[in-house]
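Just one protein chain is left out here, and the rest sit where they should.
Every chain is named by a letter (A, B and C) in the order it is written, and numbering of its residues begins at 1.
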Amino acid sequence: MDKLLLHVGPTTIKEDILIAGLENNVGFTSKEFVDAFSYSLKGLRYVMGVSKNYQPFITPGGGTSAMESVTSLLKNGDKVLVVSNGVFGDRWEQIFKRYPVKVKVLRPSPGSYVTPEEVEEEVQKDNYKMVTLTHVETSTGVREPIKDIARRIRDKVELIVVDGVSSVGAEEVKAEEWGIDVYLTASQKALGAPAGLSLLVLSPKALEVLNSEESIAGYYLNLRNWLPVMRSTEEGKAMYFSTPPVHVIMQLAEAFRLIEKEGIENRIKRHSIVASAIRTGIEALGLEIVAKRPESYSNTVTGVVLKVVEPSKVLSETINEGVEFAPGVHPAFKYFRIGHMGWVTPNDAIVAISVIERTLKRLGEPIRFGEGVKAVQEYLSSAR
Amino acid sequence: MDKLLLHVGPTTIKEDILIAGLENNVGFTSKEFVDAFSYSLKGLRYVMGVSKNYQPFITPGGGTSAMESVTSLLKNGDKVLVVSNGVFGDRWEQIFKRYPVKVKVLRPSPGSYVTPEEVEEEVQKDNYKMVTLTHVETSTGVREPIKDIARRIRDKVELIVVDGVSSVGAEEVKAEEWGIDVYLTASQKALGAPAGLSLLVLSPKALEVLNSEESIAGYYLNLRNWLPVMRSTEEGKAMYFSTPPVHVIMQLAEAFRLIEKEGIENRIKRHSIVASAIRTGIEALGLEIVAKRPESYSNTVTGVVLKVVEPSKVLSETINEGVEFAPGVHPAFKYFRIGHMGWVTPNDAIVAISVIERTLKRLGEPIRFGEGVKAVQEYLSSAR
Amino acid sequence: MDKLLLHVGPTTIKEDILIAGLENNVGFTSKEFVDAFSYSLKGLRYVMGVSKNYQPFITPGGGTSAMESVTSLLKNGDKVLVVSNGVFGDRWEQIFKRYPVKVKVLRPSPGSYVTPEEVEEEVQKDNYKMVTLTHVETSTGVREPIKDIARRIRDKVELIVVDGVSSVGAEEVKAEEWGIDVYLTASQKALGAPAGLSLLVLSPKALEVLNSEESIAGYYLNLRNWLPVMRSTEEGKAMYFSTPPVHVIMQLAEAFRLIEKEGIENRIKRHSIVASAIRTGIEALGLEIVAKRPESYSNTVTGVVLKVVEPSKVLSETINEGVEFAPGVHPAFKYFRIGHMGWVTPNDAIVAISVIERTLKRLGEPIRFGEGVKAVQEYLSSAR
Partner (left out) sequence: MDKLLLHVGPTTIKEDILIAGLENNVGFTSKEFVDAFSYSLKGLRYVMGVSKNYQPFITPGGGTSAMESVTSLLKNGDKVLVVSNGVFGDRWEQIFKRYPVKVKVLRPSPGSYVTPEEVEEEVQKDNYKMVTLTHVETSTGVREPIKDIARRIRDKVELIVVDGVSSVGAEEVKAEEWGIDVYLTASQKALGAPAGLSLLVLSPKALEVLNSEESIAGYYLNLRNWLPVMRSTEEGKAMYFSTPPVHVIMQLAEAFRLIEKEGIENRIKRHSIVASAIRTGIEALGLEIVAKRPESYSNTVTGVVLKVVEPSKVLSETINEGVEFAPGVHPAFKYFRIGHMGWVTPNDAIVAISVIERTLKRLGEPIRFGEGVKAVQEYLSSAR
């Protein structure tokens, strides 16, 4: 079989999803497209766990543009608290620094996460308009307990924003029940579609802010400009603000179709089993995982710490063995990442550990050869 | 054969281009992708008519985001002159209004264009940092004489920016020879690839401004953040700022491959022949074209003015006849648009006029039935 | 748009049909395949106009293997009457000469057809076990009046066999009502799927012969060997005789899905309109058609006779103009063929005539330039 892409996004995509973009005569006012777009908006509500009270947005871009578009909800001088567990948490700060807002950042020790208590304490100290959280930090695979934090701070800040780029479609997300105002993600992660789209849902309160106040946002990333397009499209009527990535949206619609067919609970469970299988294998080999605290293990990304061998060497060798992993990006660790999201299966976990085990042995990393695959096999046999 | 999409973008796409996006295991650090991205950057120079002195950018988004990203070259208080012949010229003003710059807009009467003399006169009145021009105004199909304007104002302003969204790949573009600092386009227009990408080239002077000065731009649309990615990728080394639309770039690379195979001169000539054939047919039917002055006819968009029938009625009826046209968007005219760009052929011109002729007759628009197709046939017979 | 293939099969295929063959993990016992095969057997009954009394067969091969497989119904010494209007009628004789049967052939003058009266007269002269007819002779485009012949000879011969290779899916076919015992076709013709499959339906009487008598047929083309596979598959259970072209059958199933969506009556009407449009255009140019008698014009193939220019020259030149026609194969005429079947549209008729008109003018064939396209346009305007 072809190479297995266990990157952090895009990852291996189901062929049916790519095929959905093959129609060579679909324009942005064509019925096929408007239907696919409308369907995708509804599908986005489904994976976010929200009712029609929430407004979905699907716009050109990716995770970063989705993050920056929350400036649509900010005014000159607003205070924002950024809770950052790594590279992508820090990105919030880099974005806000380009705008006239005041930013405070909370950070944990590397591999750990900012606790709900720490967040609660901080929001009580100052008058924050917005708190941003990162559900799963892609650089480390560390998961933040969103639900618990939201419960604690819900009444103490105006807007809670969650970066769900590496979580939506693979972790439990109940944006409405938890009281999140903006939950955002990108198409190429756990939704398993091609890259090219930002996806967000806004709570009624966020929508009110969007409608009522003049923001600091620019033009293209300003959700206010896209709002009429989303509303009109959902009702089946094409509307123009700026040309959307027509074919990627056709593909996203197919991804949502397959997600609904699988059922979001089954999908989350599948991700959980594969993630556990992979961590079980890595630990059986005697290797360390970047995420330090088990309750923060994620369903989507596992960082593997190496003692001896250079991670880049592992990456190039494993490609030759038919699996492509992702490099590490956090400066505090010598590691590589296994992305296990989208359409990943238990068989992929077996292949991943088998290839890592054989490659690390060959390259001279001290591991317990044979124990990795054995442990995965035992886990899968019992987990079913 | 399937429906013919003669919209203003996306338009009918060659199947080989869509197929280039079918690989289901390509990530943003995969060799196939880095090669395709690198190749596309070189291809962009080719269609823009620039040497290695110019820096190409391919970023997620579309025409509007490409436009907004020129804020990367502006500082607080800069003066910008916008030369607008319609909806997309006006868009420059809407964008700049979100930023702390001073904007002046020049406008012609509807269907006409701001003349080189008018632009020259205006730049002499004030101290403009930047002038923005629209090569072909997509809303009307009116073409601006870029070369002539550039010659007149080249030494009088710091930065000349051209929106080539509806021209690059179908009209003569010599960005370097003409002395243009920023020439921009989008993937889904005359390059004939799927939507989802902004494409720009920057002159050495623009690049110097980008590197030296802190701009008013935000984060995601800030070209300064993307510059290292473009440079590294062109040299064959993956680099991350924010995940690009991997599969759309794979497709764009195939489009560039086909464009180079055809040759840009042949490609422009083909567009010119098809555009002339379509206008010949429309005029032979006794209908008026939105663009009022023949020297401003474009190779890519023809607006067709109707006297009696509602344009929306024409659009829905012609879809049933197998051709999808674009609605008009300029409030000054009752019209629809024929997009003839990308992979359009003389046979498509015949089909377009044949379908328009039969549909308008049936709907009761006063036309000279039979004269349209006849005129196209005679033109094509002589034009070859 | 891409090249238009107006050949006699394969002809231009709808992209959705080809796409249906993209699944890379479907085997001959896979559920997806068994479902597609079962669906296709039912679809074959639909286009043949037969009830469940008739047994459908879909086997590897094409028109010729479908023809040869009727040897499954013949015994040593049987007498067969072949009614041949051209190359493919004569093929019956070539096939039967390889077997121990007695063959008599009836032929008309070139461009004409054997009349029902002539067939009736002949069957009364001798004791024929089987009569073979060719519904539309692909080499000339001449149509035989099957219904009338069947009415006259139905009670005078045991088995009536019709080669519907160039008719099924585009001409009226009522195999059961007309009392035909074997109606056969191939996948790449008017059904508009890729080549690779023989398709036949057998009447209860033919099935009885197949079951009861030891035939002269070989092994692979012996329908008796395939019968259990067809029956088991239709009931949803995989069964093996010899590996079928799995992916082509997946594609055929999609073709049948689209045929049912269009409706067979609408499909025949569409073919009739396109065929009339093309003939109208050819005649308006002052050119002759191979089929001499209007009642024998077919919906699928038009032979165009040339006076001056070499047909091969026309074929190579029109490919450069974006349309591929078929060469002539009947030695009695200097001609080329237009295949207009499968997914052909009125717009294709316009393109065909437009390209022929311009090409013949350039090559020096004496035609009435401009009259062809004009006549098609007028016909289409009134035919709608």
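Keep in mind that, in the parts below, contacts are C-beta pairs under 8 Å (C-beta built on N, C-alpha and C of every residue); 3 or more make two chains touch, one makes a residue touch a chain.
Please read these numbers as outputs of a predicted model, since none were measured by experiment.
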Neighbouring shown chains of the undisplayed chain, as defined at the top: A, B, C
Hidden-chain contact residue, picked from the options C:Gly63, C:Gly89 or C:Gly372: C:Gly63
Chain not shown: contacting residue from C:Leu5, C:Val123 or C:Ile160: C:Leu5
Where the missing chain touches chain C, by residue: 2-5, 7, 9-15, 18-19, 21-30, 60-65, 68, 71, 94-95, 98-99, 186, 188, 194-196, 217-222, 240-248, 324, 326-327, 329
Interface with the undisplayed chain - residues on chain A: 1-2, 4, 12, 14-15, 321-323, 343-348, 350-351, 354-355, 357-358, 361-362, 369-370, 373-374, 377-378, 380-381, 384
Where the unshown chain meets chain B, residue by residue: 15, 19, 22-24
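We take it that only the chains that are shown with their structure count from here on.
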Central subunit by CA centre of mass proxy: B
Whole-Å gap between the CA centroids of chain A and chain B: 33
Shared-contact residues (touching 2 or more other chains) in chain A: 15, 19, 22-24
